[in-house]
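A protein chain is absent from this complex, but the other protein chains hold their places.
Right after this comes subunit A.
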Amino acid sequence: MQAIEKYTYTTPTLSPKAQQMRDLMTNYITIVSRRLPDDVTKKLKDLAQIEVDPLQQLVYDTMRENQLLAETLKRPSCQDTGALQFFIKCGAQFPLLSELNAILKDAVYQATQKAPLRHNAVQTFDEYNTGLNIGNGIPSVFLEIGDNSTDIEIYVYMAGGGCTLPGAAKVLMPGEGYEGVVRFVMDQMTSYGINACPPLLVGVGVATSVETAAFNSKLALMRTVDSVSPNANAAKMEQLLETGINNIGLGPQGFGGKKSVMGVNVVNTARHPSTIGVGISTGCWSHRRGKITFDAALNYTLPMNKGVQL
């Protein structure tokens, strides 16, 4: 048998400016691992007031206490710190574009020791944990060149295994219509959603094929929990699904309760006339999603974390 060639990593040689960005990203990843974004924190507070039974209250009390402890003790609030993903819109003139992949990979590597994050990169087929929390394709970087500006906008996302499991995509025949989309989403809620740490943020993608629909569904999770689709019919479906899934009554942790979701977000793009691609992704109550923007001088903003400085 041939010996397995182990994954190795050597810290890259970065330009001084790239090092600066790497350090800022390392700090931000560490913060995302322990502090929920403002929209999620607010939503959980609202939902906790709606649930009145002792069991549900006990769960919400535990969540609140946990987030306080995570902040005080400076530890990741959930042990499953995910396989890091970055969804990026980058101006074509952003000065560090050529070093971006190296910056992000090294930031994850550094944050893994700093936070510390769990080692979540298992090399497939060879089936061993790299022990570094990076591996082939981890972190995943999805890059869109937005315009000709010098700015960059980065969503940081750590999804644990639990809320990654409900992810699914399917291509429907147009005859199945949006009714088929609804069925697909609702079925996934009672089968897998229940174990994905509700209240959930549900992302629904509608497009042509599995990868476009699935990708849209992930982008939907980058939107804030109370955001509304700019498309009137998609917004209507968001509202209908939110009410519908809430009425299933999953409750926190699937123990039953009045609410099941923090929100439902739909992201849609055009479709081939012969297909409707539908994708679903779910975020758990501990939805560790962040957003950071930089300009060319690396001045940053953190629109989802008021008052936080790196």
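Keep this in mind: contacts are C-beta pairs under 8 Å (C-beta built on N, C-alpha and C of every residue); 3 or more make two chains touch, one makes a residue touch a chain; residues count from 1.
As a working rule, contacts and distances are computed from a predicted model.
Name of the non-displayed chain as stated in its UniProt record, restricted to "Alkanesulfonate monooxygenase", "L(+)-tartrate dehydratase subunit beta", "Pimeloyl-CoA dehydrogenase large subunit" or "Amino acid ABC transporter permease": "L(+)-tartrate dehydratase subunit beta". Of the candidate positions A:70, A:152, A:168 or A:225, contact with the hidden chain is made by A:70.
Contact with the undisplayed chain is limited, among A:129, A:209 or A:227, to A:129. Only one of A:250, A:278 or A:304 touches the absent chain when the whole complex is considered: A:250.
Along subunit A, the points of touch with the absent chain fall at residues 34, 54-55, 58-59, 62-63, 65-66, 69-70, 73, 75-81, 116-120, 122, 128-129, 131, 160-162, 165, 174, 177-179, 181-183, 186-187, 189-190, 194-195, 197, 233, 236-237, 240-241, 243-245, 247-250, 252-256, 284-286.
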